[in-house]
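All protein chains but one are shown at their positions in the complex.
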Amino acid sequence: MVLALNRDELQTFLVEVFPEVMDLYRVEALTEDTVQMRFKVGAGNLRPGGTVSGPAMFALADVTVYAMVLAKIGREALTVTTNATIDFMRKPEGGRDLIADCRLLKLGRALAVCDVLIRSDGSEGIVARSSMTYSIPPRR
Amino acid sequence: MVLALNRDELQTFLVEVFPEVMDLYRVEALTEDTVQMRFKVGAGNLRPGGTVSGPAMFALADVTVYAMVLAKIGREALTVTTNATIDFMRKPEGGRDLIADCRLLKLGRALAVCDVLIRSDGSEGIVARSSMTYSIPPRR
Amino acid sequence: MVLALNRDELQTFLVEVFPEVMDLYRVEALTEDTVQMRFKVGAGNLRPGGTVSGPAMFALADVTVYAMVLAKIGREALTVTTNATIDFMRKPEGGRDLIADCRLLKLGRALAVCDVLIRSDGSEGIVARSSMTYSIPPRR
Partner (left out) sequence: MVLALNRDELQTFLVEVFPEVMDLYRVEALTEDTVQMRFKVGAGNLRPGGTVSGPAMFALADVTVYAMVLAKIGREALTVTTNATIDFMRKPEGGRDLIADCRLLKLGRALAVCDVLIRSDGSEGIVARSSMTYSIPPRR
């Protein structure tokens, strides 16, 4: 299935839907079954030890999967996560942006499944991996 | 194993560690293997559709498990999540606080495992369930 | 919602659907939102170290959730697992049956979510916990 939104349309739609948080994220690349998202690391996401918090990485994975699903099905803001798993494997490197690479594994009528690898910009080591299931609302 | 911190000590320590976010949370109850946390729902956590976002519920589950582990092992701020799973099952009710009930399933030397049920204050229906594994740092 | 099948009807249906494996399992108890399943531990399920294997515990959790869902919706053999998570926490005790306690957390039109705690018969310590999502086929 081709893309319903291109990279610019996707970024624009995400800004409309999440005006207050999309300052933190940018869609870097988009193909028919992958999306790459940048998380601009800021002071607000730090926890003891000085790295990005787990919940902030969860939010990054979530917005990345949401972007992948929207890019395929179009502007459906009410698409929701039903299940998510995340493994935290390494401390992100201080002060570096995070890069999330999402791969679409299944796009069915009712459910989409993606996985995501997160690393610090400029590094190869995986900081976190996640898989998520999104529920797709029935067509109106 | 008895508790290393009582409810007030736990709340105080969480405020020290997360000064900016603990305005949103309050430890409601604590036993040897359960903790109940209240999330004071605010405008900053809303997403399309007007309910608490998935990442905000993930953060609630995470802080609740962290509180449970700290209550058992004492003031070890560097304890970290290694794995987390969350199922989102119902929309939270608008404008109501969320209540997270955590149960400690295992406390080993290196790992602790907990699960969490989240519901809207005053309702029975489960909004989300989560299980999390925390890594416990070796004693210095 | 009341039960579509009682305990005996459920056991009978499981034996019809899984004739070769239901020698290993028995429905011990059933309520409107819980089911208890016994796994009769046999030599075929042992792995290095002499305990029940992880995959055998996964299969126990899976059949228990399947039983819970069928008890609610009736004889729908094609109901399938879409997502499962399992944490292995302790070694089961050698030679003891395993007891799985399942709780129904959500029964929607399209998805059911349950969690399961597994322990050795006669012990309190949790051996494994699991949560599973089942897809419910549309009514014909």
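As written, the chains take the letters A, B and C, and residue 1 is the first residue of each chain.
Operating definition for what follows: a contact is a pair of C-beta atoms (placed from the backbone, for glycine too) under 8 Å apart; a residue touches a chain by one contact, two chains touch by 3 or more.
Keep in mind the model is a prediction, meaning the values are calculated, not measured.
With the whole complex as reference, residues 17-18, 20, 44, 47-49, 54-55, 58-59, 62, 77-78, 80-89 of chain C touch the missing chain. Residues of chain B in touch with the missing chain: 82-83, 85, 110-111, 133.
Interface residues of chain A facing the missing partner chain: 85, 87, 89-90, 105-106, 108, 113, 115, 117, 126, 129, 131, 133.
We adopt the following convention: only the chains that are shown with their structure count from here on.
Remark: rotation between chain B and chain C after Cα superposition is 180° (nearest 5).
Chain A and chain C have Cα centroids lying 33 Å from one another.
Taken residue by residue, chain C touches two or more other chains at 85, 133, whereas all remaining positions touch fewer.
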